[in-house]
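Only a single protein chain was left out; the remaining protein chains are all shown in position.
Every chain is named by a letter (A, B and C) in the order it is written, and numbering of its residues begins at 1.
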Amino acid sequence: MSRRLYLPRGRLQLLIERLSADGYRCIGPQAHAGAIVFRPLVSVDSLPKGLGDAQSPGRYRLEPSRGERLFAWANGPAALKPFTFPARETVWRVKRDAAGRLAFGETEQDAPPLAIIGVRACDLAALALHDRHFLEGAVPNPRYRRRRERLFLVAVNCSHPAATCFCRATGDGPGAESGFDLLLDELEDGYLVSVGSERGHAVAESLTLQTASDAQIAQAAEQLAEAAAAQQRRLPSRNLRDSLFSNLEHPRWTDVAERCLACGNCTAVCPTCFCHREVDEPALDGVGSEHLREWDSCFTRDHSYIHGFVVRAETRLRYRQWLTHKLGSWHEQLGRSGCVGCGRCITWCPAGIDMTEEAARIAGGGPP
Amino acid sequence: MIDSREVSIKVPVLARVEGEGALEMSIRNGVIDQLRLRIFEPPRLFEKFLEGRSYSDVPDIVARICGICPVAYQMSAVHALEQAFSMQPGPWVREMRRLFYCGEWLQSHALHIHLLAAPDFLHYHSAIEMAKEFPQEVRRGLKLQELGNAIVRLLGARSVHPIGASVGGFVYAPAPEQAAALLGRLRRAVPEAEALVHWIAGIELPDEPEAFITVCLRHPGEYPMNEGRIVASTGLDIDIAEYPDYFREQQAPHATALHSHLYPEGVAAGGGTPYLVGPIARLNHNLDRLPAAVRVNLDQTGIRFPSNNMFHSALARAVEIHYALLESIRILERYSLPEVAAVAPTPRAGVGFGATEAPRGLLWHRFQLDHTGHVQKATIIPPTSQNQARIEEDLRRSLAMYGLDRSDDELRLHGEMVIRNYDPCISCSTHFLKLRVERA
Amino acid sequence: MNTEFPIPHEAVIVQRIEESPDIFTWRLRFTDPAVHAAYRFMPGQFNMLYLHGVGEVPISIVSDPEDDRLYDHTIRMVGRVTRAMAQLQSGDHIGVRGAYGNPWPVEQARGKDVIIATGGLGCAPVVSVINYVLRRREQYGRLVIMQGVRHSADLIWRDRYEQWARLPDTQVLLTADQSGPGWPFRTGLITRLIDEADIDAGNSVVMMCGPEGMMRAVIDDLIGRGVPEARLWLSMERNMQCGIGHCGHCQIGGQFVCKDGPVFAYPQVKELLGVKGF
Partner (left out) sequence: MRPKIAVHKFSSCDGCQLALLNAGEDLLALSELVEIVHFAEAGYLDDEAEVDIAFVEGSVTTPQEERRIRAIRQRSGRLITLGACATAGGLQALRNLADGEQWMADIYPHPELIAHLPTSTPIADHVPVDFEIWGCPVNTRQVTGAVRSLLSGVMPRVDQEKVCLECKRHNSVCVMVAGGQPCMGPVTNTGCGALCPSVGRGCYACFGPAENVNTASLARRFQTLGMAGAEIGHRFLHINNGAPVFNGEGRRWLEPDHD
């Protein structure tokens, strides 16, 4: 890592202004509808000053926190996924003329450059996984690529992990190591700034920052170590491929299915889940039709439907598919687990199912 | 020949009445012997299944009484419940409820005029058929209808059975950008609403002045929607809680529905009489509450209110469209985000009354609640059951005047037109029922 | 074209052939000559066929890759999209993108005996490879075709089987779990045919398609006879939305049927084949 710089909190607005001047639409975390969510950001005043988040299985509450800090929370329901892999988009359009001829057309790939401030290490890890999935196969997705290329990421190291976080266990946090343009450590009255890319470098230059003091650097390191130490949850191991697949008939699958709502919330909040389906939306007149792609989930029936047969009709099989994929077969597909330890699937499960516990029971040989 | 004719006209489905009803009439020796407006709508028993439900379920339940005026049911209910809880949600909520109601008036009136009344007046079977020759007028109507729906959606997320109303206020406050965008659309539609009033005024219609009693709300400062006292052309002027002392519904043995009558001296004194609720009643009593722009536009048509011609009811609706549009603009021009969109209710035992002006007229609710805010008893009196006796009275008179020697078809069409003036929303008649016909 | 981001190209139905009351074959051509000329596929691959305003379905290509005039799909009417497709006539237009997936191992099989084992109703994916081998008869050893159906009445293309049976070096074995009158073939499970089939375990490549339980049984039997696992190939089916390994629907464990299959070497899917829920 290059030289560490320091930005007093009072000058954070300059970063937003600089990015806006460079043509980025700024996005930042804000308290909205009872959670921290990424929304368009114009002023630092909209950042969640003095707010923290209390998270536990099936529960999320914003709580006041002491001091002036703007990033004294862990995360909200959505990672970067809605920006890079939107929940719904048109992939192509078609028109049928009077003679029945079809004209297919791509949709305009209008991705405005976005600068997202307040990105977490786990979010970056998830993004790297999506990059691999959508860009490194035989057929890269050009819409994803375009959005991805136009993303400027200002990460902030986690100083206040939630009780549901376990990024230390997956090796993805709480500090970010790569994948950002700029990285901040939030201190009591300002930010340690690290540069992660050429673009980030240019932005940092233009802000004419001071050099960070040794004390500030030490303080950031200590804070990060504390954040890591604060995390209680963990997974039995980073690679559960074999231990899960050798326990496909474990009684715990039935037990969890009694609680699981099969609602798909876990997959929707998961920053790495990529399943989507395609549907046609024809205009009433039968001339035009839009072919849409939208988030799907392995918890739906249609996900595994083939004619006359549903591969995973029961919740037990759907939950098993999700967990064995996330923690198991991802290793085969993308070389690592699909879990980055953000804890969202635990917090946002309306039934409060804790996947780390389920995984421990099933793969860790614990009691059912 | 006329004298010897015996006719019985049955209209198995009354076209273009929302809900399906039927008119039966027999003419013997040149006079109407029997006349019945039969309503096929079966009882859905809402008042009963409200019992035992929490106050917070009430707005969602009463909405389902009528898909065309769900806002009205929600508004009468929340006012009654808030009265029972002795709470006042404050000026922001008050204004937004008015806006919400404006949306429903716009939507419902535009639907009535363009899909139901105008095709009648201009002799088309349907608005779709009419659109071939009056494309601009129909499209203008659809646009005003959609604007009404858009207002309801702003505050209720959808236009039929909106989800935004709650006891204490609204579930959410619309974003100012959305309010501003809608304001722009409403402003652009003002000339269209003005033109609509002139178009309706220009359609030649029967001129049948008659004496009838009108009943509606009257508010000291504004055209009535959610608040006011109940007034009648008899001089009655009462608090809404006194309604049961002056009005009563009966299941008359010959009739097909509960008929409401007004007892000007009180129910105990007897002497009940049919009465009219709805746009004509509202306009007749509240002309002085209309903004100048609405009155000037109306005056330019040359038609004067108060009116005692039931065929002016479509015009009254058009005038109320104009009013609702301007009123929505007024409210949206001052729109700002509130501190809170709703005040949290503190349930307690008691009785509350709510009376508001549904598009079709006065809608009266009474709720009795226990200390946890669960409904013990509910009474809902919709406008259509109040107009029922009046419609039959009007039919007898108007058809006789029209000439009973006309062909069956002509009589049927005329009868339908008369009924349509009341825009009877049959689904909303929590009390409407079909009796077995007793024939002498 | 296979790696370009997928948007369908317009194709015209040049001919529609009625195979049975619920099976039809389309002979297609891309309307853009350049697209048509650039189009390449191998037996076992599939296309995503698009019906205007309705949706897409994955369908195997059954014609010969060297026939560059037209390419064929044989489709069974089962549900929403395929039933509506059955209504289209020659001259009508559809959308096509592909070809996708891994083909049958026609290279590995060269010089060896080819054993085909299918179950269920008309198994389109293997028709392509049978045709491929027959056209290049001299490059392959014996051809053994084993087909099992649940009930004798389910067999389609009987004349085609009979025609194949008459070819030299070709053995056709048919069986029905249950048979009706006039059924000249075997009755019983498909594994019973293996005894009759003349299989040189050391010099055969086996290609299968059909219900997974049936494939499992055939595989177990053949492994018992000494056929190496890597010479056993199967074509799999899963729900498919994108066809290019992005949508996640067709996963079987770590494998994506659309890009790692649909034709798999047995070791690739061994662990989960026939396991309920995958």
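Note that contacts are C-beta pairs under 8 Å (C-beta built on N, C-alpha and C of every residue); 3 or more make two chains touch, one makes a residue touch a chain.
This is a predicted model, so every value here is computed, not measured.
In terms of the touch definition stated at the top, the absent chain reaches A, B, C within the entire complex.
For the options B:Leu37, B:Ile65 or B:Leu363, the residue in contact with the chain missing from this view is B:Ile65.
Here one chain is not drawn; of B:Ile128, B:Ala180, B:Ala293 or B:Leu337, the residue touching it is B:Ile128. Only one of A:Asn75, A:Asn157, A:Thr324 or A:Thr347 touches the chain withheld from this view, namely A:Thr347.
From the options A:Asp110, A:Glu136, A:Glu198 or A:Glu258, the residue with contact to the unseen chain in the full assembly is A:Glu258. Contact with the chain not shown here comes from a single listed residue; of B:Arg53, B:Arg187, B:Arg348 or B:Arg397, that residue is B:Arg53. Seen across the whole complex, the unshown chain contacts subunit A at 32-35, 37, 58-62, 76-78, 82, 87-88, 258-265, 268-269, 279, 281-286, 294-297, 300-302, 313-315, 347-352. Within the complete assembly, residues 12-20, 40-49, 52-54, 57, 60-61, 64-68, 70, 107, 111, 115-116, 119, 124-129, 131, 138-139, 142-143, 145-146, 149, 157-161, 163-164, 166, 171-172, 250-251, 253, 258, 425, 427-428, 431, 433-436 of subunit B touch the chain that is not shown.
Mapped onto subunit C, the footprint of the missing chain covers residues 51-54, 80-81, 83-84, 87.
Keep in mind that, in the parts below, only the chains that are shown with their structure count from here on.
Taken together, the touching pairs give a contact graph of some other shape, not a line, ring, star or complete one.
Highest C-beta contact pair count among chain pairs: A-C. Between subunit A and subunit C the centroid-to-centroid distance comes to 40 Å (mean Cα coordinates, whole Å).
Taking the mean of the C-alpha atoms as each chain's centre, subunit A and subunit B sit 51 Å apart.
Averaged C-alpha coordinates put the centre of subunit B at 65 Å from the centre of subunit C.
Not a single residue position of subunit C touches two or more of the other chains. Residues of subunit C that touch subunit A in their complex: 2-10, 31, 50, 52-56, 78-79, 91-95, 237-239, 241-242, 244-249, 251, 253-256, 259, 271, 275-278.
Partner subunit C is touched in their complex by these residues of subunit A: 91-92, 94, 96, 100-106, 133-134, 137-142, 245, 248, 274-280, 282, 286, 289, 291, 293, 296, 298, 302-308, 311-312, 316-317, 320-321, 324-325, 328-333.
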